[in-house]
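Of the protein chains in this complex, all but one are displayed in their positions.
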Amino acid sequence: MRAVAVIGAGCTTFGEKWSSGFRELFVEAGALALEDAQLSGEKIDAMYIGNMSAGRFIEQEHIGALIADYAGLATHHIPSTRVEAACASGGLAFRQAVIAVASGMEDIVVAAGVEKMTDVEPGASTDTLTGAADREWEGFVGATFPGLYAMIAQDYMHRYPLTREQLAQVAVKNHYNGARNPIAQYQQEITIETVLKSTMVAEPLRLFDCSPITDGAAAVIVAPLDRAREFTDTPIKVLASAQASDTITLHDRRDISTLDATVAAGKKAFRLAKVTHKDIDMVEVHDCFSIAEICAIEDLGFCRKGEAGKFTADGETALGGKVPVNTSGGLKACGHPVGATGIKQVYEIVQQLRNDAGKRQIENARIGMTHNVGGTGATVAVHILGRV
Amino acid sequence: MIGTKCETCQKHFFPPRTFCPDCRRSGRIVSHKFAGFGTIVTYTVIHTANEQFEAFTPYVLAIVKLDEGPRMTAQIVCKPDEVKIGLRVKSVFRRIATDGESGIIHYGTKFVLAE
Partner (left out) sequence: MVGIITYGVYIPRYRITVEEIARVWRANAADISGGLGVFEKSVPDLDEDAATIAVEAARNALLRRSIDPEDIGAVYVGSESHPYAVKPTACTVGEAIGATPNMTAADYEFACKAGTAAIQTCMGLVKSGMIKYGLAIGSDVSQGAPSDPLEYTAAAGGAAFLIGRDDPIAVINHTCSFTTDTPDFWRREGQDYPRHGGRFTGEPGYFKHVEGASMLLFEQMGKNPKDYTYAVFHQPNAKFPQKVAKNLGFSPEQIKPGLVVPRLGNTYSGASPIGLAATLDIAKPGDTIFVCSFGSGAGSDAFDIQVTDAILQDKFRRDAAPTVEQLLKNPIYLDYARYAVHKGKIVMQL
């Protein structure tokens, strides 16, 4: 098994990109990544593309081939594979790319993620996202995706001391970071009041507790560590790649307020990387809803169950805190083009570790972590990356 | 409510499973009729719904733990301010959704608060 490094990364701006279609989004991100790696396209050996639902958003399947074609690589006949795990599609695509290089099967591999969500009516996009849950036994009976996370919030707040204000602080902190991230969908800071006054979506979650509908794409390029310096002066080593699954429905989980798949993948990642929590300089977690960030911080082990609310309110997850969480702005403020998020998380850690994170730079950033979740926790991918 | 039960480990499944997750191939699955009573484990009130359910908002969605053991997701037919974690509920037969004006009508299980 070879050591793997990220040699290039690129990301489009995230938002409602009316003038960019699905293909344009990918090509833009891919080109940026190749530029970054000073790599010519024909050197690519394989591609893995995370995408949740092009079939419903743009009625297009066969994404691997489509992307390879529009990336100008059709005549090079490289293997190009679409990876799907709902909102964890990007994280899994990255892991597949890492495995391909680590195993020695491929050398230069692109891991990308792309989602075009604004070409359908709002009702259709929320219904499509319900496909991340169990359509038959959750969606069919009237559950919505926010509704499922709202039930997690309700259970959590019944058992642990989390206040409505502490929960809102997650979104406030992420908007603060997003305002310092040029690619983020939302550039404005908000207050707790903004969150508490916004429209109720599914009690207790309001509009500002929920990540938005977003278009965007991101791409990173991985290669064997011992070849990385052919392409970049700042290779970023993949210290660990871990993935776990759990029951698809929320009602079948062992504990509604704990994502066991996060716990499993997190533990495995720390073990593989041979690092501990205090070694992590920043972590991108999957805040599809504010409560998701609360659970993620605990389930990854950064604080005890029931304490993430206070941890957040005390500023420990802010840029200057003990464990900066979601320096990119998270899914909430940066945006959540579903399949692209997992790759964007890697992109953000790469920016941080290279000292390219501008106004949101964490000092002496050496090791970063990403946490990408599918559905209400049925799939989780955790990666740890480190400066070489 | 017809679900299943694994005779090998005595675990009940609703929604039904044809393969016991614990016993897997050594599990003996049979049909089981559930009594229809349970307790609310957690809930939410949905204000923004998917297309087929827009006409019903705000409505209560909950995870109910059936007396026989399994948990299921279902709507609770009650006023949003009546629902609480821990309340007893009983199953009723209701119209869940329709495939538009000319499509099939989906019937299924919801719950009402039990005295």
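Each chain carries a letter (A and B) given by its place in the written order, and its residues are counted from 1.
Rule of thumb we're sticking to: a residue touches a chain if its C-beta (ideal position, glycine included) is under 8 Å from a C-beta of that chain, and two chains touch if they have at least 3 such contacts.
Here the structure is a predicted model, which is why all the values come from computation and not from measurement.
Listed by label, the shown chains that the missing chain touches in the whole complex are B. In the complete complex, the hidden chain is touched by one of B:I46, B:L61, B:V83 or B:I96, namely B:I96.
As for the chain not pictured, it touches subunit B at residues 2, 33, 55-56, 77, 92-96, 100-101, 105, 107, 110.
Just so we're on the same page, only the chains that are shown with their structure count from here on.
Rounded to a whole number, the gap between the C-alpha centres of subunit A and subunit B is 32 angstrom. Listed in rising order, the residues of subunit A touching subunit B in the complex are 123-124, 126-127, 130, 136-144, 146-147, 150-155, 158, 199-205, 249-252, 256. Interface residues of subunit B facing subunit A in the complex, by the touch rule stated above, are 15, 41-54, 56, 59, 61-63, 71-75, 80, 85, 96-97, 106, 108-110.
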